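My questions all concern the structure below.
For this view, one protein chain was removed and the others were kept in their places.
Moving on to chain A:
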Amino acid sequence: SSSDSFRRWLCVQLQYPHVTVIRGYLSAAASLQSSAPKMAELGAGSLLTGDPAFNYQEHELNERLKRLYPAVNEEETPLPRSWSPKDKYSYIGLSQNNLRVHYKGHGKNHKDAASVRATHPIPAACGIYYFEVKIVSKGRDGYMGIGLSAQGVNMNRLPGWDKHSYGYHGDDGHSFCSSGTGQPYGPTFTTGDVIGCCVNLINNTCFYTKNGHSLGVAFTDLPPNLYPTVGLQTPGEIVDANFGQQPFVFDIEDYMSEWRAKIHSMIARFPIGERLGDWQSVLQNMVSSYLVHHGYCATAMAFSRATETMIQEDQTSIKNRQRIQKLVLAGRVGEAIDATQQLYPGLLEHNPNLLFMLKCRQFVEMVNGTDSEVRCFSVHSPKSQDSYPGSPNLSPRHGATNAHVHNTGADSPTCSNGVTPTNKNKSHNKYTGVSSASSSPSSSPSSVNYSESNSTDSTKSQPHSATSNQETSDSEMEIEAEHYSNGVTESSTRIMNGTYKHQEILQADDSSVDDSCSSRQLCGGNQAATERMIQFGRELQALSEQLCRQYGKNATHKKMLQDAFSLLAYSDPWNCPVGQQLDPMQREAICSALNSAILESQNLPKQPPLMLALGQATECVQLMARVRSGSCSFARVDNFLH
């Protein structure tokens, strides 16, 4: 289900190309998400065998493969984990979870040779791939070949004899490079020896190892998509494969580390020529524009002062954008639409798709009980607070690595805005349980707001301690309250919530993540609010039909609407197949879409160059994997994000 909603999310991204930069992070996030179900799948498979040792081995295998080939996306390109029972000659017998190969033919002459391929070809994103084969028994003559072959190569042969087939043979120690005659290569091998085969997908070479010792390059100019292959030819020959189930005899990780260092130094030494002097200012502009884009106003000002760089956008404009973004992230999409229309008249009219997206989101938020149009009916409901701790962060997310990036990176804007880091950490820690699945430093956007409001409208921050009448307080103020509730000032949370204690909120949130919670109800459980939502739904339907008439059918819109309405079909929308929509994290995409649209309308870049560069780099690395450039394995973007 998680991948479903991810796909949907991705649709949104693809429809709005201005947010494509984030795709890089998305797929990283996807790999994070997908790893869990995959494990479950494998777990299910092993349950059938009911063998705890096997279970353990599977676990070891997964751990080792993940560590050795972190760049491989197994959804796209699965790694070989065993021999294929389908892709083998009939004289080959498999056992021990398809890892042991034995010969069961007559073995009279070379016409009785038989091979088996692994289940999958070696993905280029491995960078460096390695497997080992232990000779359990050399059988009658020990005519064993270990190597690689492409799909479709005749299996009634030993590896190496045919085109696109490569092998190292035990009886004579020769290497066979797509030819019936071998070249002297290494020592012979026999019972008890462990032979390893390493494919270097960076320079497309291959070397073998014997009992942990590298024998040197055997083949060069290898074609892509080769399968690990073994071939046997005489009775009694038995070999066991190790695709990572066990520790390797040869220290492959040491070899990999050499290539990682090589690639990294290649990157570090990449000539920038005469542009060295410009380098600094390019970097400064990137940082500055990033801060401006996301509305870190004070930080951006401080940064521009220190580096003497110019900021194109004026301060009010930045603050306006910031306010609208915060509204979206708080789930108050209706207010965000109003504010946008007021501050940027004509913007949404010219972007009907964006408006539709916003409205759809507004509907979702109504279901969630967070939009102000339904919130006004349930002012005193604890629901109004629910989403805040889990509210997405204003700063963009970086996929799999983002927790790491945030913890360090988020400090600077916060600090410059006057909140001490320790304070921030405190609030962060407090909510780790709540926000584990989504953004961790949830206080970051609000803390920005905190300092600003402190300096600009400190008088306005007074009322909320007395009353929590949301209708009268303006959005700015409301967001401040939100900030307090995020734990920077615990006492104010209590005052605002009146009867609710902090712990209770925490508990409610905790359970909401795990299982359905009785306290979480449609539109905050308010009848009037529900009616308003239904009405809004009809308006939304009408808007969709109008757009359809005006611009023609739009499958994306239809799907979006369908998904949003589907929420009503379930008694517990939070725990249903489309429930992912209610995740506050989902607000980020629309938030950044709106932000970009505003910037574009002001003739400013719709995305920060820093993100563009980062996204570009990430995309590049992924593209490298697809075009089979193995070095992508050691040039991952997250290696360089500290």
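Methods note: a residue touches a chain if its C-beta (ideal position, glycine included) is under 8 Å from a C-beta of that chain, and two chains touch if they have at least 3 such contacts; residues count from 1.
Just so we're on the same page, contacts and distances are computed from a predicted model.
Undergrad: Can you pick, from "Cleavage and polyadenylation specificity factor", "Large ribosomal subunit protein uL3m", "Autophagy protein 5" or "Armadillo repeat-containing protein 8", the UniProt protein name of the chain not displayed?
TA: Spelling it out: the chain absent from the display is recorded in UniProt as "Armadillo repeat-containing protein 8".
Undergrad: Of the residues A:A261, A:A528 or A:V627, I need the one that contacts the missing chain.
TA: A:A261
Undergrad: Of the residues A:G216, A:P247 or A:P577, which one touches the chain left out of the display?
TA: In the complete complex, the chain left out is touched by residue A:G216.
Undergrad: Just to verify: which one of A:G152, A:P187, A:P247 or A:P577 makes contact with the chain not shown?
TA: A:P187
Undergrad: Could you list which residues of chain A touch the chain missing from the display?
TA: With respect to the unshown chain, the touching residues of chain A are 186-187, 207, 210, 212-217, 251, 254-255, 257-258, 260-261, 276.
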